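And then subunit A:
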Amino acid sequence: MGEITIHHYLYLSAILFFIGVYGVLFRRNLIVMFMSIELMLNAVNLSFITFARYSSSMDGHVIAFFVMALAAGEAGVGLAILVMVFRNRTTVQADDLTLMRD
Partner candidate 1 sequence: MTDYLIITGKAVFIWAIALSFIPLLIWFERKGAAFIQDRAGPNRAAVAGIRLAGLVHNIADVIKLLLKELLVPPHVNRLYFMVAPLLGFTFILLAFAVIPWADVLEVAGRRISMQVADLNAGVLFVLAVTSLNVYGIVLAGWSSNNKFALLGGLRSTAQMISYEIPLGLGIAGVFMAFQSVQLNEIVRGQGELLWGFLPKWGLIVQPLGFVVFLAAAFAETNRNPFDLPEGESEIVAGYHVEYSGIRFALFYMGEYAGIVLSSAMITTLFFGGWQVPWLPTDALVAHAPTVLRVLLAAGGLGALVFALLMVVFSRRIRGAFGDLREYEGHVLGIFNIVVAAALLIMFIWSYSITLPEWGARVVAAVAQVSTFLLKLVFFCWLFIWVRWSLPRFRYDQLMRLGWKSMIPLAFVNLLATGLVLLLIDRG
Partner candidate 2 sequence: MAFYILAFFSVLGGVLMVTRRNPLSGAFALVLSLVSLAGLFAGLAAEFVFILQVLVYAGAIMVLIIFTIMLLNLNPIELYEAPVGRFHTVVLVVLCAIGLAAFIQVFSQLPSAVTAIGPDFGSIEGVGELMLTRYLYPFELVSVLLLVAIVGVVLLAKKVI
């Protein structure tokens, strides 16, 4: 199996990040887009923790902690907005939210 080096973790982080990007770009359901953003944030967290481990400084852990706190706040506000959009438009498809278009 070989030694697990920093590259393994970083490649995994990049792959997860781009799975999230695919979710945001190609899915039209607002909830799935939102969860893909969460996945991207987690991929970045993995990257931070990896760099912290391989340079023996715990700054990466603290930054990952802040990212988690921010993601929690963002999740709350984003879902509240989503629920309001659903109440007014009864849809969660991004394609149907065309009120401000031309």
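Observations, loosely collected:
Methods note: a contact is a pair of C-beta atoms (placed from the backbone, for glycine too) under 8 Å apart; a residue touches a chain by one contact, two chains touch by 3 or more; residues count from 1.
Selection rule: all candidates are chains of the complex that A comes from, given by their letters.
Quick caveat, the model's predicted, so the values are computed rather than measured.
Here subunit A touches, in this complex, candidate 2 (chosen among 1 or 2). By the touch criterion given at the top, residues 1, 4-12, 14-23, 25-29, 31-32, 34-36, 38-39, 42, 45-46, 49-50, 52-56, 58-59, 61-62, 64-66, 68-77, 79-84, 86, 90-93, 95 of subunit A touch candidate 2 in their complex.
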